[in-house]
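Heads up, one of the protein chains got dropped from this complex, but the rest are sitting where they should.
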Amino acid sequence: MTLRALLLVATALFSIGIYGLLTRRQAVALLLSIEVMANAANLVFVAFARYGGAPGHPLVLFALAITVAEVAVGLALVMLLYRRHGDTLLDLASEAKG
Amino acid sequence: MSPSVTLALVTLVAPLAAALVSVVIPPIRHRGMPAAILTILGSLLATGASALLLMEDVAGRAIRATVPWLVVQGRGLGEVGVRLDAVSIPMLGVVCLVALAVQVYSVAYMHGESPRSYGRYFAYHALFLFSMNTLVLAPDLLQAFAGWELVGLVSYLLIGFHFDRPTAARAAVKAFWMTKLADMGFLFALLLLYARTGAFSWDVALRPEVAEATAGLVFLAVMGKSAQFPLHVWLPDAMEGPTPVSALLHAATMVAAGVYLVVRADPLFAQAHWVQGGMLWVGTATAAFAALLGLVQTDIKRVLAYSTCSQLGFMVAALGAGSAFAGYFHLGTHAFFKALLFLGAGSVIHAVHSNELKDMGGLARRMPLTAVTFALGALSLAGIPPLAGFASKDAILTALEGRAGWIPWAILLATAFLTAFYMGRVLVLTFLGKPSAAAAHAHESPPAMTIPLVALGIPTVAGALLGPWLARGLGGEMHLHLGLTPVLASLAGLGGLGLSLVTYLRGREAPLAGTLAALDRASVVDRFWAFGYRSLLLPLGGALRWVDRYLVDGLMNGVGWGTLEAGQAVRPVQTGRTRDYALAVVVGAVLLLILAAWR
Partner (left out) sequence: MTEELGFGLLALILVGVPALRVVTSGNLVRAILWLAATLLGTAVLYALLHAAFLAGVQVLTYVGGVVTLMVFGVMVTRKHEGTTFTIDGTGRLRGALAALGFFAVVAAAIVRTDLSALSVVEPPSTQDLAFSLLDRYLLAFEVASVLLLAAIVSAVVLARRRDPAPDPATPRDAAALREGSTP
């Protein structure tokens, strides 16, 4: 079924996002990875809305809103990081060390 | 709870309360006199209670009131409480009365001490009375053991009372470790008894070999506590303690606890004939040996110490012959006249500021009350009829008639002669003849010291009257009869006394005195124990200390160190880097998914 294919693709997309989440050192690049992951989740919702009649579309709209909010705050944090350390490498924010 | 049990508890609680208050509230102890008042008050209550108990008739029936102790799986490991019968009540009376007399005496005798020491002294006395009563009233051997060890502790504390004196400190340690070594017998006896019977009572029928083993082990402890040969060497050294302590602990009560224990556990010892045989010979040997050494001592307290040792030998021999009554009777009379003698000696020491006989002399004129009471005590000890000591000694000799081919009987008869002889020596050198330089300025002691002397003098003289009462309580009989033994005993006493008076008034010495003095100085037994202490006990202690410091402490410190090291080792996990934490989240999520999916 195409549903299964869709789900597998979405899972692959999410996994790619995880790879990016764990690998990237730049803060903005990390946010990009998170975007990819959120996108994959939305894809799943839409797939199930098409195959099975789940109320996926409203969920996607709300997910979109939440994601947008998250990006906004995330970028604000990146600004803070840059101002604090002069660069946006995430490892600089290691005050929780030890 | 019956009134008798209440009275018994008073004898326990009153001194304990006095001791606790003195210990827990330092100001009372530090001021000295308040502690003394508390202790004497406690002893008064105890003595009163014991007197009331004496007036009850407990012959033939015993009152036993206990509560289980250390309850495990619904059953107590042992029992704690009191047992009131014809064995415990008389001893209770003796202990409380003598303790009271000694404590009142101490009020004046210990006056030279600092208030803090004074208070400490009386706190110890209160503790002692409680401990001794715990032993006397014990319903089984477990509580008896507890009381036994406690009095041993107080003995250590009081012998070494002046702990800044090296001789006193050493004497205290010596008494402690020697008696503790002997007490291991008691401990193993308890273990054996529990293994065989599941309880600690002496009122059980045991297989012969078990009875012999148990009784033998207990007797080992008795040898230590009651200073029987060869475990006697701590007693003369124990004279380092204050004289009232010598009177109470090391003459009247604590050392007699061993004899009391055998009387108490008579049903057990009656089943152990070999042990009894051993007791007969050990007691006889001790009595003779100690009497010989007592003849050549120059320190008045040491004479009395060896005399105590000898008399304890008499008691043990009587017990070995199977007569618990004779041993117990002598225990009672001895408590009174020996305490009297020690307190009298203390009075003399107080007057001339010396323990040595050569610093005394001619004190009869200057200290009449002390002299008279001391003389009465000496006569009682020497076995001069009709004084108490004669009656009890006669009972012992009667019990020994025919045993082991009359040999112990003969030896003890000779020892009675020696006893009278060495006491005569003391009387002459102390109270008669020409006074020494120190004695010339002596004067009678204050009433606080002389009144107890008089008080103790009464049972010393009249104690024989209580014999039949005591015998009936123990299920036997006693009557004064005119037979071979009493006549010979009287002759031995009178003869010994007369001969010594004649010898020493003329300023001469006894025959063989030189040899005996040399024997005393050689202190063979003492050296043997000292060697054992140095070469076995101390190294063992050192080894155990090493184990404790490096293994036990090491283990504990190791655990602490290990914990800290482990914490440090795990620290690098906290990198502070977001990526690492994200990895942890993802890995955790994956694991949880696996868990959920493959359930």
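Order of writing sets the chain letters: A and B. Residues in each chain are counted from 1.
Everything that follows uses one rule, which is that a residue touches a chain if its C-beta (ideal position, glycine included) is under 8 Å from a C-beta of that chain, and two chains touch if they have at least 3 such contacts.
Since this is a predicted model, take the numbers as computed values, not measurements.
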Sites on chain B contacted by the missing partner chain, in the whole complex: 579, 583, 586-587, 589-590, 593-594, 597
Touch list for chain A against the chain that is not drawn: 1-9, 11-26, 28-29, 31-33, 35-36, 39, 42-43, 46-53, 55-58, 60-62, 64-73, 75-80, 82-89, 91-92
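The definition used in the following text is that only the chains that are shown with their structure count from here on.
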Geometric centre distance via CA averages, chain B-chain A, whole Å: 88
Chain A to chain B touching residues, read off their complex: 18, 21-23, 25, 90-91, 93-98
Interfacial residue positions of chain B with respect to chain A in the complex: 571, 574-579, 582-583, 586
